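In this view, the complex is presented without one of its protein chains, the others remaining in place.
Coming up: chain A.
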Amino acid sequence: MDTPIIEFERVSKIYQGGAGPVTALHDVTLRIAAGEFIALIGPSGCGKSTLMRLIGDLEQPSNGTVRIKAKTPDQARRDRDYGIVFQSPVLYDWRTIRKNVELPLEIMGRPKDQRRQRAMELLKLVGLGDFGDAYPHQLSGGMQQRASIARALSFAPSILLMDEPFGALDEITRERLQLELLSIWWEAEPRPTVIFVTHSIPEAVFLADRVVVMSPRPGRVQRVVEVNLARPRAFETREDPQFFALVTEVRECLRATETAG
């Protein structure tokens, strides 16, 4: 692997909670290459969100080092390397959809016409071309989440951090958005590195180049499963025998973490 964009070197994270310290992550070493699509999967409380937050400089490690493009996460954040999508869309109520997508560009001081053009371009890309002037509450949950993806992509960040972005959506919307996300990611220039947290095994396998399987108490990386399915992936990929084999492999892996934990 050429120089990794994200590098975890024996990283631990201990939270000082009310009921004593909690080891959320223990001794995690991980390298992620530029342009990779990584899925994080594991039972609740195994530290997936924590890992993502450490990358994004939303938390600091207790031990070990995190390097992003050979910089500290703090520096990377100041360089606007991260686009973040949470489980809830977190759109600002008082802004129209277009103005929500423009928000990061506004903060970064881009000129007005450039902002507007970029926002419209991205809204078209996520299928919301006609909804730029609507307010968030006028859109369905799936449409809101699309808008939040457009917002994260608006300033072309090199790393996209997604914490269960489709977790609150129904299965049909979810599968459609998975395909859309893949095609947006595949066509983006330059292609961002994606860290995608999920609870769904098929979702992880369908999307990722590598699935990082984590185990709880304390949170560790159990195994990394390489997904060698051809790209670009399509609806039919989910019917591929190799897809089933990989889903089974990840499932077995997760079961092993259960019995080990």
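In this text, contacts are C-beta pairs under 8 Å (C-beta built on N, C-alpha and C of every residue); 3 or more make two chains touch, one makes a residue touch a chain; residues count from 1.
We take it that contacts and distances are computed from a predicted model.
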Fill in: Hidden chain of the complex, named as in its UniProt record, picked from "Plastocyanin", "ABC transmembrane type-1 domain-containing protein", "Anti-sigma regulatory factor" or "GMC family oxidoreductase"
"ABC transmembrane type-1 domain-containing protein"
Discussion item. Among A:Ile5, A:Ile84, A:Val101 or A:Leu153, which one touches the chain that has been omitted from the display?
Written reply: A:Ile84
Worksheet, complete the sentence: Touching the hidden chain, out of A:Ala134, A:Ala168, A:Ala188 or A:Ala256, is A:Ala134
Discussion item. Of the residues A:Leu103, A:Ala188 or A:Leu229, I need the one that contacts the missing chain.
Written reply: A:Leu103
Item to complete: Spell out, residue by residue, where the missing chain touches chain A.
Response: 56-58, 77-78, 80, 82-84, 86, 88, 90, 92-95, 103-104, 106-108, 127, 130-131, 133-135, 137-140, 143
